[in-house]
Structures are given as C-alpha cells and as structure tokens.
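The structure appears right after this line, and notes come after that.
With one protein chain removed, the remaining protein chains of the complex are shown where they sit.
After this line comes subunit A, so read on.
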C-alpha cells in the first residue's frame, strides 16, 4: 500500500513537472476601463486591455514605438502622396467566425470619421476624403492633402478595425481579430481574455490572460508579493520597487512614459508674472533630490516640456541647474530679497504630494514660503486647472507631444507669448520632417529660457513582473499592454 502511494506521488510529481510551464497570466492594473470600445472613448484603460490583444488596426505600434504592418499585409502610396492602397492579410477572421474584408475596413474608417462619430481622436481621420473597397482584400484611402504621419495615425488604438455586425454590443462584448478573444468581464474585479486558436498570424503563447484591477497601492503590493498577479503594469508606489528588485522572484521594468512632470507657475499671478522670479524658482529646485526623494530614483531630469526619448529632444536642464545662491541673487534683483509667500496646490499622486514637500523645503531655503494644500483630483481640477487659483502646483502632463499647450494663453499656467504661438501655428501646417524637428527644438528652447514652469522630470513607467515572465513591453509608446508575445520561461 505504502509503495502504491509513493508510486502515485512520484507519478503526480512527474506529471506536474511536465505541466509546470504556466499558460495563463494575470496582470494587475490600477484603473478599470469604463467600457470595452476603444473607438468611442478616450479612457486609456480600454486600450491597455484590448489594443493588439483583441483589436487590431491596419497598422500597429511595435514595442519601441515604431509603426509596423498590422492587418495590412502591404501598402502603397501614390506619387502625389494622397492615395494609400492597403492590401489586407488573407484568411483573417473575427472572433465570431466572420471573415475580415475590405468592407469592414471601410465601415470602421467611415464610422470613425463620420459627422456623429464619438471617436476620441477624430483628428486622426480628419484628412480622409474617401475610403473605397476595391476588392475584398484591397482598400483605397484617398486623403485631401498629403500627410506624412497617416500610417502612424492608423496604428492608434482609436483606429482599430471593427465589424459592423458586432458594433451594437461592442461595449460589453468586443469582437476583434486579435490573438486573444474576449471571454469575461467581472465588473470591479477583472477582465479575462482567452487564446484565439484561429488567429491569422503568430498565435499567442498563453492560453488565458486576466487583467485584475487593483487601485490601492498597498493592495497592489500585497497582490504582487503573494504572486496573485504575475505582473503589475505602471506600479503605483515607487518606494516598493527596491524591494521587488532585491527579490529574485521579480523583475522591475523601468520604461518611458510621455509624462513631463512640472512645477507649474501661474504666469499671470504676481510675483510669477516676473521672469526673474520664475528663473529664481527654477534655480532653487534640485531635480535629482526630487527624483530620489519622491520617486525613489525613477525618472529622467528634463529642462523643457519635452520627452527625452523623442528624437527632437534637446537637453536644456543646464538653463536651470540647481543653484540656491543664484536663486537668492535673482530674487534680490527682482526686488524680493526677503522672499515671498505663495500657495502650492498638490493633486493626489505621490510625485506631487512627496515632490511638493521636497520643493517646499527647497524653496524655503531661498526665502520663498509656500502654503501647501493637498487636494483631491476634482478639487484640483476646479481650483487650479479651471479656476487658475494657485501660485504653484505640480502635475505630470501625460499626453504625447503636448508642447502645443504653451501656445494657449488661457491654459492653466497662463503663458502668453505671441512668438511661440506663431511658431506652433506654423508647425501645425509644416510637412517637412527636418523643419518640424527644428521648430520643436526652437519651441523647447523658448519655453525653457522663458522659465515658464520648472521642468522637473520625465515620469518613469515602472512595471513589476514575475522574473519568469517574458515579453512584457517596458515602455508605453501607446496605451497598450500587448500580451501576444508574452510567455513563461521554462
């Protein structure tokens, strides 16, 4: 009898040993999508869960942000740059079994650019004059004017291809062409995707993927430590990262986001209407101390409102290097040798709350007293963002390529410079790539030398993953947690 039991145990051990390679993954996320249609809402969480996993577009983003072919097998641009002909992959099926053909592409693009479209990025489709289904696998898109970044636009999550027959239920039952099929959504808890065995391309390596929504940082820590989740995308508490790094069970991926984190100054409110004062504040701030103290070392110092991983980036941190003596001299020059008092309004994220305390201490050292108020997002939006009732505030601007906000004098920090406004207006109509880069660099320099705001650091994307899990994107070139290439190491 004993022998028999031993035999069974050994056999079970062997069996489980063979089946050890896990085929499912659970990814933790802070925010839950409001619904599941990426083509009708701006909420990033929708794309994070569904982009590339469930829905695909003609083009797509690769992990490094480059644009590669998606559902389009090849494409051709006419001489005048106004006609794009896309050839679709053959044998692509939607998850409900129907074939993908050019009519679906025409439907999707026409729906997105329609008068009554609720697409969050309608501008992406603005330039399309006509979409024509030439034959079942060929689509011809005619533009009103040549456009260098049209393929880039077609890679966005807002430009994915949907089928007309599934559109009514898309918000709760999304049907796409991706390597994963939508399975279940437990509201307030999780979304489950399962492998699409009929996938047209390289099939997913996992059988099942679950996105679990955990908003509390302490709960996120617990879930990760207990290995309830295999990865936590954009982990919310940087102070825990050192611990994950030290733990052989986990790897910390530190990537880039589009979030320029700034100490915004109210450019219309005294004394920040004086450039000398703004310059003094900029020199009073030690960026590295903030990155170390508030972000536990994660973040890249920036000297202007521009992401360091963008090719047009120039390093302007030298314009505002940490120099408290110079800050005091500048304050004296501005007639405020004794310093002044102002408000510092802080929204909830830890970069703001913690960063705010450090900044308050650094400003105090040069004689500027700040009255800190910690606000909830709704209060912050009402008082600081819309009401413009603040002296200083800290916020991360997470939209990609958003330097254009400096050309809006009514934007919350109220910077009004006609030169920059003209530059940005010219930029919008400029088609030449080199000239565009040059203009962006010019804009970076203008706002840096005008000390509009204090540019602190580029927010890092920190994702904690199980050390055996491979293929998670470290960066966020778009809102996506692409699991199609994710697998477990043996």
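In this section, a residue touches a chain if its C-beta (ideal position, glycine included) is under 8 Å from a C-beta of that chain, and two chains touch if they have at least 3 such contacts; residues count from 1.
One rule holds for everything that comes next: contacts and distances are computed from a predicted model.
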item: Complex member absent from the view - protein name from UniProt, among "Condensation domain-containing protein", "Ethanolamine ammonia-lyase large subunit", "Peptide/opine/nickel uptake family ABC transporter, permease protein" or "Na+/H+ antiporter subunit C"; value: "Peptide/opine/nickel uptake family ABC transporter, permease protein"
item: Selected residue (touches chain absent from view) among A:361, A:425 or A:489; value: A:361
item: From A:31, A:223 or A:237, residue that would touch the chain that is not displayed; value: A:237
item: Per the touch definition above, residue among A:65, A:201, A:217 or A:404 touching the missing chain; value: A:217
item: Footprint left on subunit A by the chain that the document does not show; value: 217-218, 221, 225, 237, 239-240, 242-243, 289, 292-293, 354, 356-358, 360-361, 364, 371-374
